[in-house]
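All protein chains but one are shown in place.
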Amino acid sequence: MTTAATTRSAPSHLTRLKRRTGGGEALVGFLLLGMLVFIAAGAPWIAPHDPEAIATGRVLGPPDLGHLFGSDALGRDVFSRVLYAFRVSLSVAIGSVILAALIGVPIGLIAGYRGGRVDAMLMRPLDLLLALPALLLAIALIAIIGPGALTVLVAAALIYVPILARVVRGSVMVTKQMPYVDAARARGVAERSVMIRHVLPNSVGPALIQGTVLMGFAIQIEAALSFLGLGAQPPTPSLGVMLSDGRDVLTQAPWVEIFPGLAIAVTVLALTLVGDGLRRQLDPRGMAR
Amino acid sequence: MRALLATPATGRVLDVQRLGVRFEVQDDVVSAVSNVSLTIDAGEIVGVVGESGCGKSTLAMAIMGLLGSTAHITGRVELLGRDLAGLTVEERRQVRGDRMSMIFQDPLTSLDPAFGVGDQVAETIRAHRTVTPAEARARAIGLLESVGIPAAATRYSDPPHRLSGGMRQRVVIATALANDPALLIADEPSTALDVTIQAQLLSLLRDQRDARGMAILLITHDLGVVAQLCDRVAVMYAGQLVETATVEQVFRAPRHPYTQALLAAQPSAGLARGSLRVIGGQVPDLSDPPPGCRFAPRCPLVRPECDSPPELLAAQPGHSVACWADPATHPGAAATASSTGAPRGAAA
Partner (left out) sequence: MTPLLEVRDLVKEFPIRHSLRGTATVVHALDGVSLSIAPGEAVAVVGESGSGKTTLARCILGLTPPTGGAIVLDGVEVTRGDGRALRAFRRQVQPVFQDPYASLDPRWSVARTVREPLDAYAIGSVADREARVGTLLDLVGLTARMAPRRPHELSGGQRQRVGIAAALALEPRLIVADEPTSALDVSVQAQILNLLAGLQRELGIAILLITHNLAVVEHICDRALVMYLGRLVEEAPVPTLFADPRHPYTSALMAAIPYPDPSRRLPQTVLRGEVPSPIDPPPGCHFHTRCPVAIDICAVQRPATTQFGPAHRAACHVAAVAAQSTPSFAQVPSVPQ
């Protein structure tokens, strides 16, 4: 039964913004993420130095005005490298999830809606994929295709397809029971339309949230693989590569390691906050009204 | 624990004085209950009736002390003469389930799906009495039988989902009555049940009241249930109490315009076929309620005085009403439609 209480006061702009993004923390997350994407996109214009320019005179130089994050073992400007590395890492993170969604969401939708044999046929191969350890799968793929950022993207996408499919499938199985789905069917709407126009938009929420979590993981997968030398190949900077490079000189020039590490942490934090906000935004709207 | 609140055989069990409940929801303050006073004596069944959003469930939760920290409660609630607000948290816990208990609408979610129904009754017993597990079990079986569950010993370990809705609600009642409370609060106990099962349940509640002499506060939206079970009735609208009376008085001669309209809107079998009376307008927004009588915007008898809250005054012995237009409580007020009467028939 509905409650009579509905808010009617005029909230401040900040409050409204907070509500639409699902809370104060999520707003911070969104802003942060936006900033990071902006930085990544604008790296060529923002970076003060060429990320690959070797300057033997500045080897392991500490941070100063010209080199905000200092210089690494080859005298390269860490700040510029971090900026460019963001491009690679964010592209892999966002790209892998988008690719996984393009494949996984339709599979989950059809499997969840049709059920029965179609469901079994679609989900079994994905279950198989899920059963394989992610990192091993990635390494196997790299062995076949060869190392590089793009391979990492594909590998992560492959790992994510079954996860997203499963999330969507679960959500669809709940949504398809809703009376408004029956109503559309009974009103003569074709099944395909019902699936795409009613079931999909109402089931995609949990997948969105899961997507942000997976993006956070992707950053870390990329970093891990690059750390092992299997990801982005030199001289292309990636956050993982930089972590790997910085390890050797940790005691002499900690800034070479710290700043890329911080960059990873900040990105994952931003993604997590956005994910939390999305969850809060999507859940209460259904329940509180 | 027993000494905390001894049950008198007769006398006042519950005394609610000017209870108000306000919630803070984001930027707004919702006035869910406003200035509600009522009393229940031992052996009485009092019904609080109203439509959704009228605050009756909030009232019940406030009396039980189950509202969270977002709720600000004003006024006084006395159980067996003792002010509940004056108790410590631990004392309140001791009172709940022992001196007063509550049952809710959905029996499925009121019971823990993970363990047996008998154990849940026994749990309530052991929470308030020092007994051996064997004694608790024996008492639980006895209680289950007394609420009409056949072969209670065999069904003791059944998880709730093995029982039908009606059976589950009986188990819930058994847990509520386990420690012989002075007051039972029942929030829509039969709303989710089939009508024949509802009839059984109402019978059960009446029988238990007769056997134990406890007071029952029944929250419901169903006037039929009220007529069947209650001795006295309190009608709520938008957080305010608009009328209290014996059940005969309310149904024979309702005084408040809302009560009258509510009765006229009931589709009761036996009435001539045709249009049901409707109440025009909508329930007010409780974050910004009308300053006085909250029914005023929809009331056919509205007048300027309605801008200040009417007091609940006795029109006859046992029959009180909060209405400026009532001639018995406000002599000189003509109970006719004023020129500023609210429009009827607008879609809700």
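Some notes on this structure:
Labels A and B are assigned to the chains in the order they are written; within every chain, residues are numbered from 1.
As a working rule, contacts are C-beta pairs under 8 Å (C-beta built on N, C-alpha and C of every residue); 3 or more make two chains touch, one makes a residue touch a chain.
This is a predicted model, so every value here is computed, not measured.
Only one of the listed residues, B:Leu241, B:Ala261 or B:Leu286, touches the absent chain: B:Ala261. Shown as candidates are B:Thr70, B:Thr109, B:Gln282 or B:Ser308; the residue that touches the absent chain is B:Gln282. Touching the missing chain, out of A:Ala26, A:Ala43, A:Val82 or A:Ala184, is residue A:Ala184. By the touch definition given at the top, chain B reaches the unshown chain through residues 51-52, 164-167, 194-200, 202-203, 221-228, 247-248, 251, 261-263, 265-271, 273-279, 282, 347-348.
Mapped onto chain A, the interface with the missing chain covers residues 1-2, 178-180, 182-190, 193, 198, 201-202, 285-286, 289.
Keep in mind that, in the parts below, only the chains that are shown with their structure count from here on.
If you average the Cα atoms of chain A and of chain B, the two centres end up 50 Å apart.
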